[in-house]
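Got a structure for you, questions after.
Of the protein chains in this complex, all but one are displayed in their positions.
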Amino acid sequence: MTEKVRVAIVGGSGYTGGELLRILAVHDKVEITMVTSREYTGKPITLVHPHLRGFLSMNFTNFELNKVGDKADVIFLALPHGVSLHYVPKLLEMGLKVVDLSADYRLKDPNLYKEWYGYEHPYPDLLKKAVYGLPELHREELKNTSLIASPGCNATATILALSPIVKHGITRELRFVSDVKVGSSEGGAKPHEGSHHPERENAIRPYEADGHRHSAEAEQELSILAGKPVKVSIVPHAVSNIRGALASSHAWIDDENIDELKIWKLIASFYTGNKFIRIIRGGIHPYPDPKYVIGSNFADIGFALEKRVGRLTVFAAIDNLMKGASGQAVQAFNIMMGFPEDSGLRIPPLRPA
Amino acid sequence: MTEKVRVAIVGGSGYTGGELLRILAVHDKVEITMVTSREYTGKPITLVHPHLRGFLSMNFTNFELNKVGDKADVIFLALPHGVSLHYVPKLLEMGLKVVDLSADYRLKDPNLYKEWYGYEHPYPDLLKKAVYGLPELHREELKNTSLIASPGCNATATILALSPIVKHGITRELRFVSDVKVGSSEGGAKPHEGSHHPERENAIRPYEADGHRHSAEAEQELSILAGKPVKVSIVPHAVSNIRGALASSHAWIDDENIDELKIWKLIASFYTGNKFIRIIRGGIHPYPDPKYVIGSNFADIGFALEKRVGRLTVFAAIDNLMKGASGQAVQAFNIMMGFPEDSGLRIPPLRPA
Amino acid sequence: MTEKVRVAIVGGSGYTGGELLRILAVHDKVEITMVTSREYTGKPITLVHPHLRGFLSMNFTNFELNKVGDKADVIFLALPHGVSLHYVPKLLEMGLKVVDLSADYRLKDPNLYKEWYGYEHPYPDLLKKAVYGLPELHREELKNTSLIASPGCNATATILALSPIVKHGITRELRFVSDVKVGSSEGGAKPHEGSHHPERENAIRPYEADGHRHSAEAEQELSILAGKPVKVSIVPHAVSNIRGALASSHAWIDDENIDELKIWKLIASFYTGNKFIRIIRGGIHPYPDPKYVIGSNFADIGFALEKRVGRLTVFAAIDNLMKGASGQAVQAFNIMMGFPEDSGLRIPPLRPA
Partner (left out) sequence: MTEKVRVAIVGGSGYTGGELLRILAVHDKVEITMVTSREYTGKPITLVHPHLRGFLSMNFTNFELNKVGDKADVIFLALPHGVSLHYVPKLLEMGLKVVDLSADYRLKDPNLYKEWYGYEHPYPDLLKKAVYGLPELHREELKNTSLIASPGCNATATILALSPIVKHGITRELRFVSDVKVGSSEGGAKPHEGSHHPERENAIRPYEADGHRHSAEAEQELSILAGKPVKVSIVPHAVSNIRGALASSHAWIDDENIDELKIWKLIASFYTGNKFIRIIRGGIHPYPDPKYVIGSNFADIGFALEKRVGRLTVFAAIDNLMKGASGQAVQAFNIMMGFPEDSGLRIPPLRPA
């Protein structure tokens, strides 16, 4: 048996951290050597993640930059936006590989950080080196990188829905509304007014509806595919689910010759060979529903065409903590390490759940 | 004290029937004289509607067309589509007033029945006489009618969202996607595969996504307002709520001079004087959310403009069983009868719920 | 028309405050003259209670003890435990009537405050004057009091379940387990770790399982009824609902002669004439379920007897914010003021919800 890769998780007390732990604790090529948390240093991991009792007996440690090199080969950063920023160059210098789940290295154009995140990005060169961790679009680059910028969940769903369409340029214009419905775990593990159960349950609550940050990365990726500027307006809505995100990406198609079969072929061929993409069409459940990917790394893609008015909607359903965050991060990590892409991710969705 | 109006509810065992009962049982100008149900004839109403114990001690009766004239002045028909169709002309002939909650008399153009509902409408003249029961658009006509065709819930939300916009013609084109999220009560009181709790809870499930029937009535009403053809593509999604519907109606605006203030004024002025419309802007809850209208007849209207790409979304939040069905039916009934429009409807929403 | 009673609500930003506002805003004998909130002073009430838009246009004010006498005849105190304590004697001295929703004046024996709440009660005389605001047990005393100590929700459900049983002494011993299931609104409007939606939804979480404070008031009331000491162990469980509490109060009955009919008669006769108690037996919904009292002031009472082993369970279902808090407070207030007991409370439950 080959030696296992030593993995450290920085920021392990949140939901994406917990989800990395759930996956990596039973990943046969990984040894978790360190899990850090400022708030819970010295406390058992299972104090915060009670579901992992029986899987992990470690304690959280403090994150000490100069010691992590002895302990780990790969670092997963599951930190709030802006916190990973200065760790990344130092970790890379120490010869470590980095998977960053924050937005800090997702955008290629440094100006976009000013526009969308309100700060000047101090490492524009690293932005070029980072690979946007969506394997369906960047598999080859992931094989040769040391820095993965793992995508945002609403962006993942939107990009996966629109990529085949944008690639083939079949819509009236390259401008889209992606109406996204997401569960409460997307907001992270810290309680706040909006996450208070009596307020959050039964909500159908639009938020950041005048401009959602994930639009920037979605536009970046789709514009590359199209070879010209694409505009995407992501309109997220908080719904009652804990997990799950559905992007309903709407477009107008005025070409009379486009029919359902053509769109199906175009989507199916675009994703050929991608294990975590399932194309949904017909049957009892004719459209994607996040309900049927819960706990797994799948993205289910489907569509509806209302020819009468020329409206096309492509749906992408993901588990926001898996394909929308930690699952996708492990998928990209597997590729970077030369492991089978689905190592540790052969997890069937949970149903009913 | 003036005499009360005698009201019969035909089809009283379903959810819209139950909601009519909840309202009318404490409506000070109404006496409920008959509630019919084929399935539960002879059984206490509270067997089916256990929440109404203490309010109604009647039994369900069978519906006998020739006897209802002696018992009631106004008939509410809470029946499946197609069942009201032949009752209506007979009830009108008997001198009764009718509030029909089905789709059978909503569309003015008989051809649309063939296209959307698959049958030839046998009473095209009555279609002309029927008033589409959306008080915000047809208040004056409602005062002088004997036949109210009460709107569908997804149509109500969509029409209320888009009316001010369409009226002023500020969008790039008169073609809209109305992405609607709805609770499970919309599907009625009969269990089916899709309503089974383990399948329905946690769903974010698109349905009738290639053409939803309510588009027909929405297009009819919006085209009247615009004075030219309007196209609306309603894309409904079943979400976990029991009650509530949110229409997120998306449009492109390429006019650089349009800003948030203009849109707000335009919406606010359109709805001036309408008691059941609340315009939402700013504050802790800056957008409409059906959560805050539950149990009430309100429609909360708000919007978001993403100027960067020219995307406008108008949101309308309703309780699908109230403003989306029975509440609106009583509101229109009040107008028809000359009662204060909010008689029996001064019900604050329930929160948290 | 007679003049309305002027009411002030102190602590109006929480859930019990909001629920008082929902009821009193449409109560025909009440004028709300002041609503206080330390945190939201000067802000519109509807900022915090968005559902009440259209019903209340007032702002929150600060609570100034010496001014409240000019503004109000009756004060509802919807404050955390321990905060009402010192206000009450001063408000009474000013000639005001007080309805206190906290636990501060519920217990007759001052020693119990030390045992259960950890403080020495400074006004033992007032404890004697206060009337425990459960109308089904203290209706006559409520007519002649100026100080109502409104019961806790888990206590209300437990007392209503066990009163008829305890009164007739039919159980093996006067010791009971009351297994209570409650919704998240019981914890109030302030977010905390345990109320965070991803943690709270889908929980079936026992809490305070080694001794719940409401046991003290339940034992007090039941001991009075029994004429001897009664022991009640309340074991609360947080479940997914927002509203609702079900007490399943378990007892052993070894008397072979007791059957279902006897128990039914005993419960039904105990509650004769109580408008807000509904006895549930048989039918499609043979046991109480909080689902069918949501939004209303009803307590539904039913039972199950497993003769095989001699186990009796009495169930009481309430809406924890209504009969378990604000609804019951208004009911007791109505009695104190000589109004019809159901003034402002003729609200049918919401269903489905």
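Read from first to last, the chains carry the letters A, B and C; within each, the first residue is number 1.
Quick note on the criterion: a contact is a pair of C-beta atoms (placed from the backbone, for glycine too) under 8 Å apart; a residue touches a chain by one contact, two chains touch by 3 or more.
None of these values were measured; they are calculated from a predicted model.
Of the residues listed, C:G152, C:P198 or C:G327, which one is in contact with the missing chain?
C:P198
Who touches the missing chain here, B:A8, B:I242 or B:I318?
If we include the chain that is not displayed, B:I242 is the one touching it.
Quick one: say which of A:F76, A:Y113, A:Y292 or A:F339 touches the chain that got left out.
Of the candidates A:F76, A:Y113, A:Y292 or A:F339, A:Y292 is in touch with the missing chain.
Which residue numbers on chain B touch the omitted chain?
15, 183-185, 189-193, 195-198, 200-202, 240, 242
List every residue of chain A that touches the chain not included in the displayed model.
15, 18, 22, 25-26, 47-55, 185, 242-243, 275, 278, 280, 283-285, 292-296, 298, 300, 346-353
Can you list, in ascending order, the chain C residues touching the missing chain?
Touching the chain left out of view, chain C contributes residues 175, 177, 179, 181, 193, 198-199, 202-207, 209-211, 231-233, 235, 237, 239-242, 244, 246, 248, 250, 252, 284-285, 287-291, 294, 304-306, 308-311, 313, 315, 317, 352-353.
Here is the rule we use: only the chains that are shown with their structure count from here on.
Mind checking chain B against chain C and telling me if their interface is mostly the same residue numbers on each side, over half, or mostly different?
At the contact between chain B and chain C, which are copies of one sequence, the residues are largely the same (over half shared).
Using CA atom averages as chain centres, what separation in Å is found between chain A and chain B?
For chain A versus chain B, the centre distance works out to 39 Å.
Indicate the whole-number Å distance between the mean C-alpha point of chain A and the mean C-alpha point of chain C.
From the centre of chain A to the centre of chain C is 46 Å.
Taking each chain's centre as the mean position of its Cα atoms, how many Å separate chain B from chain C?
36
Which parts of chain B, given as residue numbers and ranges, touch two or more other chains?
242, 284-285, 294, 352-353
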